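One protein chain is absent from this view; the other protein chains keep their places.
A and B are the chain letters, set down in written order, and residue numbers restart from 1 in every chain.
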Amino acid sequence: MEGGSPAILFALDLAFMQEQLPTLLRAALVTVQLSGLAVLLGIVVGLLLGSWRVIGPAWLQTLIQWFVNVVRGVPPLVHIAIIYFALPRLGLVLNEFWTGVAALTIIAAGYEVEIVRAALQSVEEGQTEAAFAVGMDRGMTLRWILLPQALQRMIPPLTNELANVIKASSLLSVISVKELTKVGNDLIFEHFVVAEVLIPVAILYVLIVSLLTHTSRWLEERLGIPT
Amino acid sequence: MDFPFMVQTLPRLVAPLGLTIGVSLVSLLLATILGVVLGLLRVICPVNNPLGWLIDGYVELVRGTPIIIQIYAVHFLLPPLLGSKLPLFWEGVCALTLNSVGYQIEIVRAAVQSIPQGQWEAARSIGMTNRIILCRILLPQAARQMIPPLTNELSNLVKASSVLSVVALFELHKAGSSIASSSFKFVEMLALQAILYFALIQTLSWGTGYLEHHVFRYGRKPSSFGTEAWGIRA
Partner (left out) sequence: MVANKNREQDPPAQKPSPEPGLPWLRIEHLHKFYGSLAAVIDVNLQVNRGQQVVIVGASGSGKSTLLRCINYLETPSRGQIWLDGDPIGQHPIQTASGMVWQADTPNQLARKRRQIGMVFQGFNLFAHLNALDNIAIGPHRVLGRPQAQCREQARALLAKVHLDRHADHYPSQLSGGEQQRVAIARALAMDPKLILFDEPTSALDPRLTHEVLQVMQELAEEGLTMVVVTHEIHFARRFADWVVYMEQGQIVETGAAGDVLNRPQQAQTQRFLSYVMG
């Protein structure tokens, strides 16, 4: 690469880009599938653990907080490597795609527990008191009073999280999951082109992320509690 | 798990850990300066000004792409642009700074915009110039809002720096992986890395709490809910 000139940035090989576009689009679809699955599974885990984190017994709350701290305190790349090496040792042999989904789910869940907890705890104390006063137990209060109000507040941070998970899915390239970054990376090393690959890859990521952000704003307005 | 091996290997990870901290700290410093400047520019920028579009576009691009792509871009595209290759450390600083600036512009903007309009009006009413208002009224209050997200930003950069392993910067993750592949002690090395990162980030997060409760106690508390101070940075 040394001794080149800025010209490579401007003299793009457009024919090559056009030729590789379908490959990159297919890879982008894998990225979306990976992230979508991880976020959906992550939301299930996040809602469950996040709810227990708020109304569960003290020991369980502590345990869940440790899970959250460990997930957030270690880089995603290290988690991915751990899952990659640990799953087969636990007798769970998955292909690259599902290993990727598993790793991303655990990472996403760790962050989503916090989102659920924060949203539940942001509901005014008076709502819980009023629910207790009409004789609801903690489970009913959670189900009928706290969650319905918290769900709306979770949407913006959860979309953010989905965007983050999409970006994090790029790290799965290090364990050879054939998603957008890995495919782009392979193209760079096969054809010794850089800008022609990085530019469309970057644009695809930006498109996916901003599409999601807009969908979420729309959702948020649709689900709004009148104020 | 081979615990004696883990203990023996620990000294070999001290220098890479230092590199992780170094690259993150230097990037945070540079990114904070750039972020404050660009963030303030963005706030005072009139609506529909090309400078505003440019800054917004940059933020959108950085936040819309994975850090690994940004690292590849710096690694592959910077040398031809500069005509020479940067040392890996500075390449890493470059990538992390460019990334962090994109997030910090938003931190600064949110912090400045969270200061009530009444503060501007009160300052003008006693005859302060814009410059004095900015330096003496807005920034000190914005700092209160910015400190927790900024310290979180350092944690995010520490985590993001692990991705620099893909361009062979010998930071903690790269060092751990290379020792693992030469000794075949994968699980041990991963556990060791996880412990070191975890200890580092917990320390930083306690530091955040300390700053928030003991140093920057004045002014309104920043609302941490909904901010992405603790997002996955990747």
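Some notes on this structure:
Everything below uses one rule, namely that a contact is a pair of C-beta atoms (placed from the backbone, for glycine too) under 8 Å apart; a residue touches a chain by one contact, two chains touch by 3 or more.
These numbers were taken from a predicted model, which means no experiment stands behind them.
Contacts of the undisplayed chain with visible chains (whole complex): A. The omitted chain makes contact with just one of the residues A:M136, A:I175, A:I199 or A:L219: A:M136. In the full complex, the hidden chain is touched by chain A at residues 124, 126-127, 129-138, 140, 144-145, 148-149, 225-227.
Just so it is clear, only the chains that are shown with their structure count from here on.
Within the complex, the chain A residues that touch chain B are 1-6, 8-9, 69-70, 72-78, 81-82, 85-86, 89, 107-108, 111, 114, 118-119, 122, 153, 156-157, 160-161, 163-171, 173-174, 181, 184-185, 188, 194-195, 198, 201-202, 205-206, 209-210. Contacts from chain B toward chain A in the complex involve residues 60-61, 63-69, 72-73, 76-77, 79-81, 83-85, 158-163, 165-166, 173, 177, 186-187, 190, 193-194, 197-198, 201-202, 205, 224-226, 228, 230-234.
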